[in-house]
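Supplied in structure tokens, the structure appears directly below.
And now, subunit A:
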Amino acid sequence: MSFPLLTATAALPAVGAIATAAVPAKQRTAAKWLALLFSLGTLVFAAVIAARFDPGGNQFQLTESHAWITDFGVRYELGVDGIGVALIALTALLMPFVILAGWHDADPQETGSSRWRPTQGFFALILAVEAMVIVSFEATDVFVFYIFFEAMLIPMYFLIGGFGDRAGPHGEKEAATQRSYAAVKFLLYNLVGGLIMLAAVIGLYVVAGNFSLQEIVAARANGSLHMATSTERLLFLGFFFAFAVKAPLWPLHTWLPNAMGEATAPVAVLITAVVDKVGTFAMLRFCLQLFPNASKWATPAILVLALISIVYGALLAVGQRDIKRLVAYASISHFGFIIMGIFAMTSQGQSGATLYMVNHGISTAALMLVAGFLISRRGSRLIADYGGVQKVAPVLAGTFLIGGLATLSLPGLAPFVSEFLVLVGTFTRYPVIGIIATIGIVLAALYTLVLYQRTMTGPVKPSTEGIADLRVRELAVVVPLIGVLIFLGVYPKPLTDMVNPAVQHTLSDVHKKDPKPEVEAAHK
Partner candidate 1 sequence: MNPVNYLYLAALLFTIGAIGVLIRRNAIIVFMCIELMLNACNLTFVAFSRMHGNLDGQIIAFFTMVVAAAEVVVGLAIIVSLFRTRHSASVDDASLMKL
Partner candidate 2 sequence: MNTENLIALLVAAPLLGAAVLLCGGRALDRVGHLLGTLLAAVSFVIAVVLFSDLVGKSPHDRTLTQHLFSWVPVEGFQADVSFQLDQLSMTFVLLITGVGTLIHMYSIGYMEHDERRRRFFGYLNLFLAAMLLLVLADNYLLLYVGWEGVGLASYLLIGFWQHKPSAATAAKKAFLVNRVGDMGLSIAIMIMFSTFGTFAFKPVFDSVGDTSQGKLTAIGLTLLLAACGKSAQVPLQSWLGDAMEGPTPVSALIHAATMVTAGVYLIVRSGVIFNGAPDAQLATAVVGAVTLMFGAIVGCAKDDIKKALAGSTMSQIGYMVLAAGLGPVGYVFAIMHLVTHGFFKAGLFLGAGSVMHGMNDEVDMRRYGALRKYMPITFATFTLAYLAIIGFPGLSGFFSKDKIIEAAFAKGGTEGWILGITAVVGAAVTAFYMTRIMLMTFFGEKRWVPDEQGNEPHPHEAPSSMTIPMLVLAVGSVFAGGIFSLGDRFLKWLEPVTGHTEGHSPISTGAITGATVACMLIGMGVAWVMYGRRDVPALAPRGSLLTRAARRDLLQDDFNHVVLVRGGEHLTRSLVYVDHTLVDGVVNGTAASVGGLSGRLRKLQNGYVRSYAVSMFGGAAVIIAATLLMRAV
């Protein structure tokens, strides 16, 4: 039995979390560096996974399988397909930047009792989340996935509720209440989703007798496992509901703006760029593969919801006064695209959706983190408090603009590729929906450019005069992200090559084929 690479990749940040938490109260900086080190280590492991993964090989690779809770039919089964690798890479890639960006977010301003160690806690929690996210990307056992899918909520909850931009619009006290409201809202939404999924998970056990994705899919394929249509639909809905809350899909989205608004920028990135991806990922891996027929049955409704998310999220983004909430609603719109791509059931759509998960993660990270730097300087999230920043902090403004352009998926930057793939993929099967979705492109330009114009351009406001340009640490966060954005925009091939086979597997499980072009083009 070879070296358990997947387990190690997940275990490393977990160990890091414990180590960081154990650092004495006084050695804050040590804790920070420790956390950074562990996240970088994880990145290395993730790179190894990507390297060891052979796109041409079987669907799941680097698999590990050990008995865990035989009474529940649960095996500790890990394995990655192209999609999993892509998302693990994304997670591992973003973490160091998240940590670096949050370097000072958790420095306690009141030197309270020596036992209260917010800094250590902050970074430990981030690493804990990373560990759990990675496991849920690796799990090929529904139960294992579920466990971490749920457990993830707890550290996230403390990150949202425990740390935030200190100066809210109405002072610290109000900010604290807002924060805990946001945290509770986040937790309850996702917990309810999770518990409903729990019912479905149990149902699945009753029907299938075990939780192994591959076994169930195989059993369904060779007809040895039969699910009644109604059962399959109920189970599908149970699963999908949880993922739709996580993703989030309209109308289950309202926790996201609160959470992202109140949390510090790095945590907001953690939510939208990493944790929420588990939801969309799970739709692709579990909903479609476990319940192909039900998925097809539900597709029209889901596509409509996704479409609503796209337009609705974008419109609300336009209407926001708060930078972070704006980004949050933008994300809702983007998740609409992702879900649309997944349920379009075409290779373009699903590859596009997968790429979209990665690209959206990076682009949002870039935009949100720069926004965070801006907010940390001025201590306000309100767009109205800014203006003419580009004059005093050109680099900040420039990076912010690039982040924005990525968000509106400008060709040449990574998100364009994925967004276009999703649109094309949807169009080939559902032309009308595809066309309506393109409205999203225009609206995206609208909210991004309005945001940029109001904050960065125009005459310098007295309130923004003092703002300093990006520091080295902050540049170290932003520049690499932008680099990745450009690279993946110009040369996404490595990514697509990794994802395509996985998507083909999924599609074949769902028994769907790409619609053929009506005219076979001359060169084929």
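Candidate entries met the following condition: all candidates are chains of the complex that A comes from, given by their letters.
Of note:
Methods note: a contact is a pair of C-beta atoms (placed from the backbone, for glycine too) under 8 Å apart; a residue touches a chain by one contact, two chains touch by 3 or more; residues count from 1.
The structure displayed is predicted, hence computed values, not measured ones.
Note on subunit A: across 1 or 2, the candidate touching it in the complex is 2; the others do not touch it there.
The touching residues of subunit A, counted against candidate 2 in their complex, run 188-189, 250-251, 253-254, 312, 315-316, 318-320, 347-348, 351-352, 388, 390-391, 405, 410-412, 416-417, 420-421, 423-424, 427-428, 431, 434-435, 438-439, 441-442, 445-446, 449-450, 453, 456-460, 490-493, 496-497, 500, 504, 514-524.
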